[in-house]
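Here the complex is missing a single protein chain, while all its other protein chains stay put.
A and B label the chains in the order they appear, each numbered from 1.
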Amino acid sequence: MERVRLTDNLELSRLVYGMWRVADDADITPGHVTAKIMACLDQGITTFDQADIYGGYTAEAVLGGALRANPGLRDRMEIVTKCDIVAPVGRHAGAKVKYYDTSRAHIQASVEASLRDMATDRIDLLLIHRPDPLMDHHETGAALDDLVAAGKVRAVGVSNFRPWDWQLLQSAMKTPLVTNQIEISLGHLAPFTNGDLAFHQRHGHRLMAWSPLGGGTLMSGDSPVGPVADAIANAHGVDRAAVAVAFLLAHPAGILPVLGTNNLGRIRAISDALKVRLSREDWYRLYTAALGKEVP
Amino acid sequence: MERVRLTDNLELSRLVYGMWRVADDADITPGHVTAKIMACLDQGITTFDQADIYGGYTAEAVLGGALRANPGLRDRMEIVTKCDIVAPVGRHAGAKVKYYDTSRAHIQASVEASLRDMATDRIDLLLIHRPDPLMDHHETGAALDDLVAAGKVRAVGVSNFRPWDWQLLQSAMKTPLVTNQIEISLGHLAPFTNGDLAFHQRHGHRLMAWSPLGGGTLMSGDSPVGPVADAIANAHGVDRAAVAVAFLLAHPAGILPVLGTNNLGRIRAISDALKVRLSREDWYRLYTAALGKEVP
Partner (left out) sequence: MERVRLTDNLELSRLVYGMWRVADDADITPGHVTAKIMACLDQGITTFDQADIYGGYTAEAVLGGALRANPGLRDRMEIVTKCDIVAPVGRHAGAKVKYYDTSRAHIQASVEASLRDMATDRIDLLLIHRPDPLMDHHETGAALDDLVAAGKVRAVGVSNFRPWDWQLLQSAMKTPLVTNQIEISLGHLAPFTNGDLAFHQRHGHRLMAWSPLGGGTLMSGDSPVGPVADAIANAHGVDRAAVAVAFLLAHPAGILPVLGTNNLGRIRAISDALKVRLSREDWYRLYTAALGKEVP
């Protein structure tokens, strides 16, 4: 599995396992969660993507259960997690509305809860989950710098930021932001042309892609992309999902797809996507099908 | 009242009194206009927002009447005015179409007319009223620089500019642009996420907000924001308008709301908005109600 170096002391696996539904599985025992992690590690997938809010603020503890039960497992993984969404559920049930909180106090408290729930002493990569229209970039930037300086967080990035959000936060930080985890897929093509991808490519930032299968709609029977993806999949001896991931892997920006499934069999097949080297023509066949019309 | 320093020799009051309807009042005698000004000064509101075009090119003269009648009053105020809109009314009745004029000749003539009409020897802050798609930035920038050098204008800014309009004009100027007066309110949320606010925050520019009450729709009975604003207003012992202004004041960009009313009683209550310190949660309750859906 290709390794992606983000900083002097942080490397991720090119494919990332997403844990946003890990708490929704019928079996959340440490043994079952450990089996999923091992299935990833067996393929070289060492990076696991979390967020404080996943599972209604419970997914990190589900992962923590497995880490507590398996001393030594933590050191074989990189953990990405996120903060700033406050939704009226779980530990934030008292909130009157869903909102974002990029205050120093909230970020610090969120990181402490993440460390405790995941039974670890460090987060490899912390992301601000959503751009907060009320962000005080000086306060947020300093809070993130301080977490890195304190060693609680090895690197910092963002998620769902537009270029101007990135520039605002970065302008108030000493530490470089190392990634932006965005929605980009055959089901969400906008970043290919709206300047988001171009901005990050120009500056050499690595992107992570959430929902790389397009939120499942791509996988449904009547997706317009389906027949094209199937034809290409057949030619490469993989399934439609692998082609959708290969579509992202083929881009020169070096995107890291975040793949999540609770199905052990599917976990074992995630890295099939790496077998597919899409030709430019096939890339555009997929792009065009997803766009719904030929390019101008 | 908080003071906002824009340059070495220009400070504005945090709340600004908008005079766009001063000429529409039934009473435009110097005595009545002076009463409005005094009601502002009593609260520490020392900054008055004008434009050549307000009142069909008559509002500046209405203010001028009060200034002529009250020697010494001018020195207790900062006057903001604007130019570049040519509409077929008043002194421009002969125009065949509404248009923008950022030529040197027009800006100079407009400033001379503003000085004469307002019976003053200086404009504290001159804004280009609207981005002009036909702007020659070299010509416009030099014209503005020259007005500052001549002492006729103490500082220069813009209004309704997008970031690229600002960068274009600024690139051809020696004097720094000090503000952008934009529409931003619970009735116009776009700048919170479209990069406008982020751009100005990043560069430390102070923004002014026109129509901070959302053009009156927020004040109407059936506004979706109404019930939320009322609940927060009741908790703070103020009215709905004060909450709408507090929504802007709470933002870390340090926005200066421009408030206009011809009602003397309401003028005396403008600074009530400063009493309200919105919590982050209440800010998002308002934002969410105005957005019409919860944040993603």
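The working rule: contacts are C-beta pairs under 8 Å (C-beta built on N, C-alpha and C of every residue); 3 or more make two chains touch, one makes a residue touch a chain.
If you're wondering where the values come from, they're calculated on a predicted model, not measured in any experiment.
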Q | Which residue of A:L197, A:L218 or A:V276 touches the chain not shown here | A | A:L197
Q: Touching the absent chain in the whole complex: find that residue among B:R14, B:H32, B:R74 or B:R130.
A: B:R130
Q) Which residue from A:R91, A:H188, A:H236 or A:R285 sits in contact with the chain not drawn here? A) A:R285
(Q) In the whole complex, not just what's shown, which of B:M1, B:A69, B:L168 or B:A250 touches the removed chain? (A) B:L168
Q | Residues of chain A (touch criterion as defined above) contacting the omitted chain | A | 163, 192-193, 195, 197-199, 201-202, 250-252, 280-281, 283-285, 287-288, 294-296
Q | Hidden partner chain, residues of chain B it touches | A | 95-101, 103, 130-131, 133-139, 160, 162-165, 167-168, 171
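Note that only the chains that are shown with their structure count from here on.
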Q. Per the centroid of Cα atoms for each chain, what is the distance between chain A and chain B, given in Å?
A. 43
